[in-house]
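This is the structure, below, for whatever I ask next.
Here the complex is missing one protein chain, while the rest keep their positions.
Letters A, B and C mark the chains as written, and numbering starts fresh at 1 in each.
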Amino acid sequence: MPRLTFAEATRRALAAEMRRDPTVWALGEDLGRGGIFGQYRGLAEEFGPERIVSTPISEACIMGAGLGAALVGTRPVIEMRIADFTLCAMDELVSQIAKVRYMFGGQGRARLVVRMPGGMWRNSAAQHSQCLEAWLVHVPGLVVAAPGTAQDAASLLKAAIRCDDPVVLMESKNLWTAEGEVEEDAPPAEFGRARIARQGGEVTVVTWAASVPVVEAAAERSGVSAEVIDLRSLWPWDEAAVVASAARTRRLLVVHEAVTVGGFGAEVVARVIERLGPGGLRAVERLGAPRAPVPFAPVLEDAVRATPERVAEAIRRVAAA
Amino acid sequence: MPRLTFAEATRRALAAEMRRDPTVWALGEDLGRGGIFGQYRGLAEEFGPERIVSTPISEACIMGAGLGAALVGTRPVIEMRIADFTLCAMDELVSQIAKVRYMFGGQGRARLVVRMPGGMWRNSAAQHSQCLEAWLVHVPGLVVAAPGTAQDAASLLKAAIRCDDPVVLMESKNLWTAEGEVEEDAPPAEFGRARIARQGGEVTVVTWAASVPVVEAAAERSGVSAEVIDLRSLWPWDEAAVVASAARTRRLLVVHEAVTVGGFGAEVVARVIERLGPGGLRAVERLGAPRAPVPFAPVLEDAVRATPERVAEAIRRVAAA
Amino acid sequence: MGPNRPPGGAPPPNETARLVAMLRLMHRIRAFEREAVAAMRSGEAPGVVHASIGQEAVAAGVCLHLRRTDRITSNHRGHGHALAKGADARAMMLELYGRAGGACGGKGGSMHIADFSVGMLGANGVVGAGIPIACGAAQGLKLLRQDAIVACFFGDGAVNRGPFLEGLNWAALYRLPVLFVCEDNGFAAFTRTAEATAGAGAAARAEAIGVPALSVDGTDALAVDAAAAELVAAIRAGGGPRLLHARCYRWEGHTGTDPAAYRPAEEVAAARERDPIRRLAEALAGRGVDAGEIAAIAAEAEAEMRAHREAARAAPPPDLAAAFADVQDIGAPAPCRA
Partner (left out) sequence: MGPNRPPGGAPPPNETARLVAMLRLMHRIRAFEREAVAAMRSGEAPGVVHASIGQEAVAAGVCLHLRRTDRITSNHRGHGHALAKGADARAMMLELYGRAGGACGGKGGSMHIADFSVGMLGANGVVGAGIPIACGAAQGLKLLRQDAIVACFFGDGAVNRGPFLEGLNWAALYRLPVLFVCEDNGFAAFTRTAEATAGAGAAARAEAIGVPALSVDGTDALAVDAAAAELVAAIRAGGGPRLLHARCYRWEGHTGTDPAAYRPAEEVAAARERDPIRRLAEALAGRGVDAGEIAAIAAEAEAEMRAHREAARAAPPPDLAAAFADVQDIGAPAPCRA
């Protein structure tokens, strides 16, 4: 299996899907130049400017046009460039795309993918570093996935493109250049199925997206037998896998890059407690960002993120509780 | 004390604040005609069109202009008409208003109020019924309040106007015409202080906004000694009051109108568990909407909302667990 | 006068038949909305209803130039657009009543009427939201090599929202087959167009963004018909998007319960004087159409819509399971407890 970066793995997956299905196309700013992370490199040359559409800086229209194109039978891949810019297209995503099938009584479907490169990335500061997956999980109608490995970046993209529901892919900016082994012919991923990234018996650590490698490294160094679960998709999410592991370890830690308050970690904790009963666990903790914007300076950015040290410490704390 | 509707209570509160402070003004669509719920009635006549500004249908500019006006020293009250339309102004709220003070190192402050009439309202269907408070609690920089009584509607609005942080008021459309006793000279409310709406010893029920009267009625009919806590503000929220009550009853139910998955109820549950330890509780449940858009037909709308019957049943279920 | 009709002189017979069809459509729209408003006011139908009474010539004049395979997007005031595109009036009335068999199964209501089977891609509760959707639909059709166009209806209020700029620029850039129709009825809710819209208005804005535009008296059915013919022909010829700015007036309040006290009675009376239906009927009479035929058209439309309303009254509510259906396939919600 070749080792590929996340960018290259998704580039190939998209190309393969576009070859397979002529109704698949992509739209977003600067896609003709390969996209800003190289995840569209060479695609305009292969598929032409009608299927790799470079758009003006018009996020609302990028999102809304994607919906319109889906309603007439194409499968658009909507590129938001940076997840934060989705804030300029929220009505289109939440009140249009997510609701169209339901409010029209099943007449139309938004078969489309929204790619949102999110999270911290080399001191990009407050307006280019947000993690808003918790918002989208809260929105009925959306499927939400968040790959943490290069293989999943490709397999979840394939699954998203073939899915008959609108799928939001939370791609992590910090992972674009990370490498992993990728089986290119792997079948599309199955939404709602987690990956046990590391087996262990003392603590269950649930995580996703850019936090996956951070947690894996932290688990390694923690000295604790931690089971690391990479959720891969957040809606639906693999409740069964998490509940089974937590029932065994009786200790649950959720780690994510997003702000802890109101983050998806709260849902995981609440749900596991509802399923196991409060007596089913001995210790619970969430480790995310403080309720502060992301600052620019490297030392400040480090102060607000879940570094491997902080994660390792939290694993030990939960294991000891 | 006079009995006033929520609309009239907030109308008087806003008028009083505008008399008190000439830098307070309001902007939004159709405000000159009193706003669509009458909550601005007569104010244009008293304060003129420069302080009660009727705007075009330009939500992004309403929100962004509110910020600009705050940065030069006024205190705008930004009216979103219907909370769902905030989706058209999310960048302005989340990436601008919430972050401006932080990312400019404290140089500027967004002293402003965003009024978002939200939730279900007489079969308004999917695009006019959303409850998105969980999103805003997740956003650093914002204070979030959600009045459940006419008195709080007035006192929280006053507090919001005088606050030096940006405050989002989740006003419930369903409550505009509800009445309550209102002491007009009451001091501004204190953010982060809950109200014990009903005392009880068997179950702690946490709720806010339009669910407050629903839960009060349900507690009455449940036959259970339920303690009802009206949070009043969601960020900050009165963790101490909730934890104290739950430590006593050892049973926690959170009821809200928003979708359960990813709702603010998850945060309440997660936090109480973190504070008390899983062993501190015997039973936990969240009651919100299913993860579905809000449908139009009355019978369908009723099928997805937390009716007093459903709440009463949940109270009994948690009490019995 | 559009390219399809010689300027002046007696129209060809099939032309008259076409205009009679237009009159019938306008009557049907008005009769539908009269019933809808009455249903809402009486409390029979839940939610709000936005009537386009007085504006019927715009929907009819545009949609009669569309084919079944063409698409439209609409706004909150969309009954007329839907009917003009061929949507099932009975299913629409059932929808307004929130009943089983409604156009959207009772889940949409007046503001979310759609009938995909005739290319009606949906009304919309968010001002301006249909504009990007129309652009994307046109782009998708082009990609699929389908020879169809998209008409996009919105009000004067929408021209002050961002999506108007983004969508028109988009359509012009990609030369998409979109007819933007700005129905300028003088008000956005309680605010006059002129109080909210700086500059020379929708058509001037469109031209500046590279979308050629025409302005017409939207209460003059023949004028709308002619302008629509011209613009649709240009679009079908591959000329890219066009905008039609149709000045009109809404006779009713913003919603069925708005008394519209913000406008002088004389203004409303004057607008009613320019009734697009009466004027089209007069024009047809002038062209020799029989007065009895004209009267029958009105009566039939009224009878049809009365019958739909009866049917709606009698229809059962939707099955409760519908509340949890059609959200999504993957990760669909579990129904609520009892």
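Quick note on the criterion: contacts are C-beta pairs under 8 Å (C-beta built on N, C-alpha and C of every residue); 3 or more make two chains touch, one makes a residue touch a chain.
These numbers come from a predicted model, not from an experiment.
Though it is not drawn, the left-out chain touches A, B, C in the full complex. Across B:G192, B:P213 or B:G265, the residue that sits in touch with the chain not pictured is B:G192.
Considering the full assembly, C:A172 is the residue among C:A172, C:L231, C:I277 or C:M305 that touches the omitted chain. Residue in contact with the omitted chain (choice from A:I196, A:A297 or A:A321): A:A297. What chain A contributes to its contact with the hidden chain is residues 29-30, 33, 36, 54-60, 84-85, 87-88, 122-128, 290-293, 295-300, 303-304, 309-310, 313. In the full complex, chain C contacts the hidden chain through residues 160-166, 168-169, 172-173, 195-200, 204-205, 207-211.
Touching the omitted chain from chain B are residues 23, 25, 50-51, 53, 55-56, 58, 60-61, 63-74, 76, 91-92, 95-96, 100-108, 140-143, 163-166, 191-192, 235-236.
Just so it is clear, only the chains that are shown with their structure count from here on.
With chains reduced to the mean position of their C-alpha atoms, the one farthest from chain A is C.
The mean-CA centres of chain A and chain C are about 40 angstrom from one another, to the nearest whole unit.
Between chain B and chain C the centroid-to-centroid distance comes to 36 Å (mean Cα coordinates, whole Å). One simple way to say how far apart two chains are is to compare their mean CA positions; for chain A and chain B this gives 30 Å. Multi-chain contact residues of chain B (touching two or more other chains) are listed as 84-85, 87-88, 125-127, 290-293, 295-296. Chain contacts: chain C has residues 102, 104, 106-108, 112, 124-126, 162, 322, 327, 331, 333 touching two or more partner chains.
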